[in-house]
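This is the structure, below, for whatever I ask next.
The other protein chains are all here in position, but one chain of the complex has been omitted.
Residue numbering begins at 1 within each chain, and the chains themselves are lettered A, B and C in the order written.
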Amino acid sequence: MSDKLSNAQIAWRAAQDIEDGAYVNLGIGFPEMVAKFQPPGREAIFHTENGILNFGEAPAAGQEDWDLINAGKKAVTLKPGAAFFHHADSFAMVRGGHLDVAILGAYQVAENGDLANWSTGPKGVPAVGGAMDLVHGAKRVAVITEHVTKDGKPKLLDRCTLPLTGVACVTRVYTSLAVIDIDAGRFVLREKLAAISIEALQALTGAKLHLQGAVTDLIVPEV
Amino acid sequence: MSDKLSNAQIAWRAAQDIEDGAYVNLGIGFPEMVAKFQPPGREAIFHTENGILNFGEAPAAGQEDWDLINAGKKAVTLKPGAAFFHHADSFAMVRGGHLDVAILGAYQVAENGDLANWSTGPKGVPAVGGAMDLVHGAKRVAVITEHVTKDGKPKLLDRCTLPLTGVACVTRVYTSLAVIDIDAGRFVLREKLAAISIEALQALTGAKLHLQGAVTDLIVPEV
Amino acid sequence: MNKTIPDLATAVSAIGDAAVVMIGGFGGSGAPIELIHALIDRFRATGHPKGLTVVNNNAGNGHIGLAALIEAGMVKKLICSFPRSADPVVFTQAYLAGEIELELVPQGTLAERIRAGGAGIPAFYTPSSFGTDLAVGKPVEVFEGRSYVQERWLKADFALIKADLGDTMGNLTYRAAGRNFNPLMCMAAKVAIVQVSRIVAAGQIDPEAVITPGIFVQGLVEVREPQQEELLNRSGAVYA
Partner (left out) sequence: MNKTIPDLATAVSAIGDAAVVMIGGFGGSGAPIELIHALIDRFRATGHPKGLTVVNNNAGNGHIGLAALIEAGMVKKLICSFPRSADPVVFTQAYLAGEIELELVPQGTLAERIRAGGAGIPAFYTPSSFGTDLAVGKPVEVFEGRSYVQERWLKADFALIKADLGDTMGNLTYRAAGRNFNPLMCMAAKVAIVQVSRIVAAGQIDPEAVITPGIFVQGLVEVREPQQEELLNRSGAVYA
C-alpha cells in the first residue's frame, strides 16, 4: 500500500458507509466513482439531479441514448424501478430532505462544516450547478478529497478561503489519509492510515484534529 | 319573458362571452350550468381544480367512476385531450394566470371588484375551498348572480359587508337584470333587460351605476 | 429493496398519539378508506393513536373514512379547505360542540403548503387570501406592485395515501382525479404509507409513467378492491 489512498480507494471507503436501501446523490466527477464500490448485498438507489432515480452503469459505446444522461452529462442505463421527473421535483428530493446521503468533492472544508467546492475565485467563468442545493437537504453530506492540494497545502481548514458552497453542511470527510467527522464545529479524527502518525496528519491539516474515542486504522483494499 | 332572467338564462348570457379555445373554471353549483350553453362552433376547455382539464358532462346513472369527479364532487366524463394532474399543478394553473376565465357565484360584489362568496358570517362551519385561489390568476374573473338577495336587498354594493373572498378581483357581473363591468373602481352598466328602466335598476343596486357608451338590451332566449 | 407491508394493521402500527397525519383524497376520490379504518381498529383495540392533527381537503362524509376517524374521537385538530360535504354531520357536530379545532386554508394554498413541506421551502408568497379574514396575522409583502401573503410549509409525521399501482420500491401511479393531494402528501410526510390496488415488481411500472417516485414512499400495502367512499355512503355504511 502506498503512503496515501488512490481516488478509487477513497471512493471505496466512502461506499462502505452507505446503508442498504439508501437514496444517494454522487457529485459530478470523482464522487461518481463511489457507485462502483457498493458493498455486496446492499442496494443503493442513485439520484441524479437532472431527473432520474435508480440509474445504473454507463451503456456500451454506441448504445448511448443521449436523452438518458446523468448530471455529468454522461450516458447511463436504468435499473428496474427507475423513475423520471422534472427538475423542480428532482430538487424537491434534494432540498426536502429525502436523500440519505450526498457525496461531493471539495476544494476546501472547514472545521465547522463549511464547504467550498464550486469556485476557485473571481477569474474565469463561474459555474455552480446543483452544488449549493445538494449541500442542503440530504440527511448526511459527506466529502471525498485528497487530504492536501497538489502543491501540498491543507484542504481541511479552520475557515475556508475560497467562495463557499454552503455553511456548516458537511458532517464527514473521507480523505486520502483519514476519515474525519465534523462534530460541534470541530474536526474529530476517526480513522487514519496506519503509516502516518497523528502528528504528521495534524501537520497536513489546517485546523486542530480532535480525538474522541479510538482512532482506528483506515484499511482499504487495492481496488 | 319574465321580469328577470332565470339562473339558466344568466348562465347562458355568461357563456356567450367565452371565446373559442378558452380555458375556463366554473365555480361549484350554479356556475357549473354555464358549460351547457357553450355557443355552437366554439370549444372551451373546462378545468376543475381537483385535477382534470377537459372534462365533459355527467355520465349516465350507474356509469359513474367515483375517482372521476369534479370540484363539486359530481361524477364527470372526459373529452378527448383530457389530462390529470395533482393539486399543486392544478392551482399553478389557477394562480399562475393560465385560465382565461373563472365564473363564480357571489353573495356580494363591490364596485371596486371585491367579492364575497365564501362566508355568510361567523356562525356555522366556515369553508373556503378554492374560491380564494380562483379569484386570483384567471385573466378574467366574472360573477353570475341574482341582482338582489331573496329578501330584495342589493348584492352589488359600494363595499362588501360579508367576509371577502378577494380584493378587486371581479371585472364583470352577469345578474338577473343586467350585465355590469367593473372598471376603475366603478360599476359600468353595459346591458339591461328592456323592461327595466335605468332608474329602477339603480334602485336595486347598492352603488352608483355609471354609463359609458351605449347601454344595450340584455336579450336572452328561453333556455 | 422491498417496501411492502404485509397487512393494514402493520401499516398503521407506528402512528403515535398527537401525530400530524396527512390523509390523501379529495372527497371520496383517492381516499385511503382501508388505511383509515385500520387506524380506527387500532384505536378501538388499544386506545391509540389519539389527539391526531389531520390534514385533508375536506372533513369527511357520512360515517366512514375520515368522518369515522373524527367520530371515534381520535382527531384533535383538522387542517382543511372545505369542511363540508353531502353529509358532514360528524365534523359539524364535533366542531360546534368545540370538540375539534379547525384551521381553514384556501385549497390552492393548502396544496402549495404541502408541496413546500416536501420540497424544503419553508415559506412562499401567494395572492390567495390577501385582504381577507384568512390572511389576518400573516406577513404581507408587495412584489411588482401587487400584494401577497406569506404562507408557511406544512409537513407531517405520517401520510395515509391511496394509489393505484405500486412497485416494491414505492413507485406509484394513481387513478384519474384520485391523484389530487396524494403525490404532494407523499412528499411532505416523514413516513408515507400507501394502499395500492396492486403491488408489482420493480420494473413493472414504466419510468415515464411513475407519478410518485419511490423516494417519497416508506411503505405500501396491497388492498385489491378498495372501497369507494361515495358508494359506501350511498349504501348508508357506518364504520362502527
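Criterion: a contact is a pair of C-beta atoms (placed from the backbone, for glycine too) under 8 Å apart; a residue touches a chain by one contact, two chains touch by 3 or more.
All of these numbers come straight from a predicted model, not from anything done at the bench.
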Visible chains in contact with the missing one: A, B, C
Residue of C:G27, C:P127, C:P183 or C:G214 touching the missing chain in the full complex: C:P127
Touch criterion as defined above, residue of B:A11, B:V76 or B:A92 at the omitted chain: B:A92
Of A:Y23, A:F37 or A:F91, the one touching the omitted chain in the full complex: A:F91
Missing-partner contacts on subunit B, residue numbers: 20-21, 23, 43, 45, 47, 52-54, 78-85, 88-89, 91-99, 136-137
Hidden partner interface residues of subunit C, rising order: 112, 116, 119-127, 141, 143-144, 146, 148, 152, 173-174, 176, 207-209
Absent-chain interface as seen on subunit A, which is shown: 48-52, 64-70, 73, 84-88, 90-91, 94-95, 114, 119, 125-133, 136-137, 163-167
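Convention: only the chains that are shown with their structure count from here on.
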Chain whose Cα centroid lies at the greatest distance from that of subunit C: A
Computed distance of Cα centres, subunit C from subunit A, in Å: 36
Distance from subunit C to subunit B - Cα centre to Cα centre, in angstrom: 30
Separation of subunit A from subunit B, taking each centre as the mean of its C-alpha atoms, in whole Å: 56
For subunit A, residues contacting two or more additional chains: none
Junction residues of subunit C - those touching two or more other chains: 115
